[in-house]
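A single protein chain has been omitted from the complex, and every remaining protein chain is retained in its original position.
Which chain is which? They are A and B, in the order written, and residues in each are numbered from 1.
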Amino acid sequence: MPARSPYLPYLLIAPSILFLAVFFLWPFAQTVVMAFTVDGQTSTGNFARMAADLNFWPAMGNTFALVIVVVPLQVALALTMAVMIQKMTTGRDIVLWIWTIPLGISDLAAGLAWLAILSNNGYFNTVLFHLGIISGPTGWLSYETPLTLFFAVVVAEVWRATALVFVILVAGLQLIPKEYAEAAEVFGASPWQRFRHVTLPLLKPSLQSALILRTVLAFEVFAVAYALGGRNIPILVGEAYTWMNANQNTGVAAAYAGVVLLVSLASTIVWLRVIRVRREHLP
Amino acid sequence: MTARRVLYVSGVLVLCAWVLVPIYLIALGGLGGRLGVFRWPKEFLPTGASVDAMLTFLQIEGVWNAAKNSVIAAGLTMVFSVVLGAPAGYALARFAFRGQDAYRLLVLLTRAFPLAILALPLTVTFIRVGLYDTPLGVALVHTALALPFAVLVSASLFMGIPREYEEAAWVFGCSGPGAFLRIVLPLALPGLAATCIFAFVISWNEVFAASLLTVRERTLTAYLLAVLAESPPHFRYAGGLLLVVPSVVFIFAVRKYLFSLWGITNR
Partner (left out) sequence: MADIQIDRIVKAFGTVVALEEVRLDVPDGEFLALLGPSGCGKTTLLRIIAGLETQTSGRVRIGGRDVSDLPPRRRALAMVFQNYAVFPHMTVAENIGFGLRMRGDDAATVRAAVGRAAELLKMTPYLDRYPSKLSGGQRQRVAVARALAVEPAVLLMDEPLSNLDALLRLEMRAELKAVLREAGTTTLYVTHDQTEAMGLADRIAVMEKGRIVQIDRPAALYRHPRTRFVGGFVGTPPMNFIPVVAAGGRAMIGPLAVQAPVRDGPVLMGVRAEDLDLTDDDGAAPLMVRVTEPMGSHLLVTGEAAGVTVRAMAPADADLPAGRPVGFRPRPERVVWMDPESGQALEMRA
């Protein structure tokens, strides 16, 4: 390239590196330091205090249960929707738009929307009332009904964040040349065989990144649960928030944050292992 | 119509309803006012809905200010992430340089973590340097969320513009920056605009970091979260509606780019 200095690319990436160093790497290290510091001394005291906290194990359990229930549901639903949209001819644009609207909706707003539906005298109960299933306002979101509260969070999460998986999968499907499916069709594959032997393997990279992104974000779930149940359903990030804001204890909050960062990283590694993407096996 | 076809069409319609009905219902809740919230059983038609409920909500102390702060933070996030991300994307797209893979890894590594969590240690630092409780401080953290996306998207936007165009511009007398400004930028502009909007939405929607980093100058999400426990239901729904509306409009604006943007970032 004429008249271009060899330093130009470094000059171009430098600002973003600097930024990521200050706002990603540094606070990352800082979290670890804070988590292991009590009163200026290096100590595992924050972790001991966190583990002894009444809410810690329920928060762990709830967070993992949410991830384990929500993520597979979202992927299955998004995959179904992506395949449905592939076949669509009329009205495809409008359906695409509708199905992707939740992508722009915050977890807080999603929690509030489902609060309107699931609250004691909300729309869900109204439907049940008209069907004769219940006789009056009924509570689903209190600490007395942990199971229904949990599923309320699951529903709100599936409602809100399936769109992200859907968009990634549709984009991935668009990258697969049509000829592969046609070849499979000509060589006798039924629609299911085509999906199983051709589409799904070629969609692996998109599936992988959807799973990584969604799992990491699901570990971060916070406002949905908070909007629906307050602290009735404790989860890890929510506890970090409480320790930081209400209890003013940065050390324990940092310990919680450390746990979240660790499980996120672990889940990413798991997905990278489980779904092996071999670049040379892609078109 | 065959049975399969009926099944297919009704599946599509059910999924559309699944997305739209909760939005409709939060709108009913937000516009229904105090009376609507306590009504039992609920009306599914917008009989009691009026804009008054929303106007009352907006007059509550702090709401306007919070909305203003949200717009400022989101606007700054948008500017920062594109100003920092687009040049890096261009470098990735056009140059082969040592350290490229390491840089890519750094950007991808951000995906393995919920970055908003990192606002936690930053509160301490921000208090020290005076960024605490300012939209600027919130925007900086939100930029960390949006920047990796901006880098990857702009890299493929630039990659999608044939190098020959730029080379032709050089041959016909453009300087390096001139060719970029006249040829590459106009072609990349729609995609970059969509990236901006995404950065805006990311910031507008973020709850955790915004809540930790502000106390008086709250963003809308932080404000709603803070008053959630003590505010009456119709205010919550009005707040939720206020959060949802811009997002829906933005997604409509970028709907053409949605799939290419996300497809791009996953290659």
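Observations on the structure shown:
Assume a residue touches a chain if its C-beta (ideal position, glycine included) is under 8 Å from a C-beta of that chain, and two chains touch if they have at least 3 such contacts.
Just so it is clear, the model here is predicted, and its values are computed rather than measured.
The shown chains contacted by the absent chain are A, with contact judged over the whole complex. Contact with the chain not shown here comes from a single listed residue; of A:5, A:142 or A:193, that residue is A:193.
From the options A:75, A:149 or A:202, the residue with contact to the chain not on display is A:202.
Of the listed residues A:6, A:40 or A:283, the one in contact with the hidden chain in the full complex is A:283.
In the full complex, chain A contacts the hidden chain through residues 177, 179-180, 182-190, 193, 197-198, 201-202, 278, 280-283.
The working rule: only the chains that are shown with their structure count from here on.
Between the Cα centres of chain A and chain B there is a gap of 16 Å. Taken in their complex, chain B has these residues touching chain A: 8, 11-12, 15-16, 18-20, 22-23, 25-26, 28-29, 38-42, 44, 80, 83-85, 87-88, 90-92, 94-95, 97, 99-100, 103, 106-107, 110-125, 140-141, 143-144, 147-148, 151, 170, 175-176, 201, 204-208, 211-212, 221, 224-225, 228-229, 233, 236-237, 239-240, 243-244, 247-248, 250-252, 255, 258-267. Within the complex, the chain A residues that touch chain B are 1-4, 6, 8-10, 12-13, 15-17, 19-20, 23-24, 27-28, 30-31, 33-34, 81, 84, 87-88, 93, 95-110, 112-117, 119, 121-123, 125-126, 129-130, 136-137, 159, 163, 167-168, 170-172, 174-175, 205-206, 209-210, 212-213, 216-217, 219-220, 222-223, 226-227, 230, 237, 240-241, 244-245, 250, 253-254, 257, 260-261, 264-265, 268.
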